[in-house]
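Structure first, then comments.
Excluded from the complex is one protein chain; the other protein chains are retained at their positions.
On to chain A.
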Amino acid sequence: MPSYKAPLDDVLFLINDVFPLDGYNHLDAFAEVTPELAGAVLTEAARITEEAFAPLNATGDRQGCRRDSAGSVRTPEGFAEAYGAFVKGGWVGLATPPDYGGQGLPYTFAAIVNEFASSANMALAMYPGLTQGAIAAILLHGTAEQKALYLPPMVSGAWTGTMNLTEPQCGTDLGLIRTKAERKGDGTYAITGTKIFISAGEHDLAGNIVHLVLARVEGAPSGTKGLSLFIVPKFMAANGGVRGARNRVSCGSIEDKMGIHGNATCVMNYEGATGWLLGEENRGLNAMFTMMNEARLGVGIQGLALSEVAYQNAATYARERLQGRALTGAAFPAQAADPIIVHPDVRRTLLSIKAFNAAARALVVWTSLKADVARQATDEAERQAAEDHLGLLTPVIKGVLTDIGFDNTVKAQQMFGGHGYIVETGVEQFVRDARIAMLYEGANGIQAIDLVGRKLPRDAGRAMLAFFAEVSGFLKENAAHDGVQPYVAGMKTALDHLQDASMWFMRNALGKPDNAGAGSTDYMHLFGLVALGYMSLRIAKAAADKLAAARAANDDSATGPMEARLTTTRFFMERMLPETAVRLNRVTAGAEGIMAMPAEMF
């Protein structure tokens, strides 16, 4: 049975030493936040996810969800109790405003708790996760009545939420949506159509399910410009969290799928269901987009979360599994063999996951803090800069963290040898669960296109240029810093590669969009390497400072973890960052060689 310990020390190091939270005191959400409060909140989050979520991960995978002939869906045993504990603790409303019963704490905390919960049990964590997404949409676009009606029971977790975009003929290309909405004359709409792959569409964890549905009002333009967003509750809602008559929406079937078995993926049939317009007619996609950044960030976090839990178990196994001898001679002559952690190739593998996890977690925290600024800053320049950062880094985090997160679950599985292929060991589940994050909330190929096609050129490259300026500014400022100095040259080269690739697109992709499409995935990963490299250096800087302080105070106990952080950064810089050169070469190879192949010859 795999185990999970939330990486509390790493998280606290990030929010206390790398990105100190007192720099955010001017935002409402941080008004009451102190290191002690952050510690207390995250310690309890660690506890509930470790103790209530993690033990149900493997059993939930084996049991899956079951749908009965009447269309009700039962979640795996224990899910209702664990979800109940999460709700009772007030965790669903962690970062929602107190007006609707939330705690009004930073979004950054919610992102961190999301990592813990997804590592412990991704399938279960998705139920409150989707609710948080739906809450965000209603908060931004709902009328006062809609907010009063739906938010309190959703923020408490008594009701859950869903996102209904996908249809059989329409996944990436939302312009193909057919679900229709007819005006009923009383301000409501009759929604008719079939949605597929709807996560948490039907289940037994909550008293009501609030579906947010993209549909086309009769007579609306075709394509994405004719889409509107609707609130379609399973049971009609009355104030005070009271539920009324059953709406004409039902779960037609649930999918039998590769992973996240504990999360019901539903076909949802709308048969003239009553819907309420959320936001404006024909502005539905806009309404979806405003919460897209945070939702995509959430999926990126799933990639990190699975990489982390897979790593923890692989590292434990590597310390215990006796196989072979150290190349330099037996490390433990008294035993039949040495633990495989002595082998350089095993260490290389483990360190590549560890270095990614540390940097990716920093990238998530840094970007989540920007999301907090974008939500709450009153200074327009500051808010805009944060918004720019969020827009630019979101596709990078979604695409890169889930691509590499998945690769890392496979690497972790490899550490178990043949045992990793056996279900009982539990690591193969991480591989299966991690796979979906590369697909939903915009397949990763689409993230890359979003980055290259929309985010780079937007506002004459303002966001991109600000990012480059921040990284080069940091390198200049810290050129002589103990923790950073050894890597300044390497990091500069990587940043040059990214700038060269960006320039190449400017020159070669504007008239020839295939050049952008052919290079986008490599570019996204090139961007990811630079962003993760920068994070590794921020970590190294803070770690070197703490190490010096610990040495000055003769505090031996604090030196070990800081030295380990420096060693981790070293690995990233020596063995991961150099990949930027390959990525740049691929980008500048252009589209010709790819487009030359006739479709029938594939």
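As a working rule, contacts are C-beta pairs under 8 Å (C-beta built on N, C-alpha and C of every residue); 3 or more make two chains touch, one makes a residue touch a chain; residues count from 1.
Note that in this section contacts and distances are computed from a predicted model.
A chain of this complex does not appear here, and its UniProt-recorded name among "Protocatechuate 3,4-dioxygenase alpha subunit", "Electron transfer flavoprotein subunit beta", "Manganese import system permease protein ScaB" or "ABC transporter ATP-binding protein" is "Electron transfer flavoprotein subunit beta".
From the set A:Ile15, A:Ala29, A:Cys65 or A:Leu94, the residue in touch with the chain omitted from the display is A:Leu94, counting the whole complex.
Check A:Ala58, A:Ala85 or A:Leu176 against the missing chain and you find that the one touching it is A:Ala85. Checked against the hidden chain, the listed residues A:Ala80, A:Ala158 or A:Ala558 yield one contact partner: A:Ala558.
The residue from A:Gln103, A:Ser118, A:Ser368 or A:Thr569 that touches the chain not shown here is A:Gln103. Residues 5, 8, 32, 34, 36-37, 39-41, 44, 47-48, 52, 85, 88-91, 93-94, 103, 105, 555-558, 560-561 are the ones on chain A that touch the missing chain.
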